[in-house]
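For this depiction, one protein chain was excluded, whereas all remaining protein chains were kept in their positions.
Now for chain A:
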């Protein structure tokens, strides 16, 4: 029984609620048309198409959505280092959704929905529930100041929905 004593339950770090909105994390797979390599050193030219894998949105990304706001506008800048990046339109189970992320340096400071399905009877769900949840999860991960994420192996497709992908997108 000695071994049992060592099994101290670890108090779970409370970072996110039990809501299942994993699919929405892929919204952070931003694809700004401006080159995403913003690290202090130039990005490596290690292999063609490699850098893009981090920033590629869902396969269903429809490119330009109404209003053309999906053109990956990266605005702001200035001395404060605050800028916004608008992601591609991504298909979710609620319909097409597009998000805008505000970054200060490399930290995401806000996530808002630019557009979401309005003709969908569940639009209430996505506007009042899913987007705030995405925002909360993203900001929680940011506030934890993590460099990387360990989890059960993901596939290339799964990567796009992973928190690691969101981290890479925010910093690449």
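FYI, a residue touches a chain if its C-beta (ideal position, glycine included) is under 8 Å from a C-beta of that chain, and two chains touch if they have at least 3 such contacts; residues count from 1.
As a working rule, contacts and distances are computed from a predicted model.
Not shown: a single chain whose UniProt protein name, out of "FAD:protein FMN transferase", "Acyl carrier protein", "NADH-quinone oxidoreductase subunit N" or "ABC transporter permease", is "FAD:protein FMN transferase". Although one chain is not displayed, chain A still touches it through residues 3, 6-10, 12-13, 15-22, 24-25, 34-35, 37-47, 49-51, 53-54, 74, 77, 81, 83, 105-106, 134, 137, 140-141, 144-156, 158-159, 162-165, 167-168, 171-172.
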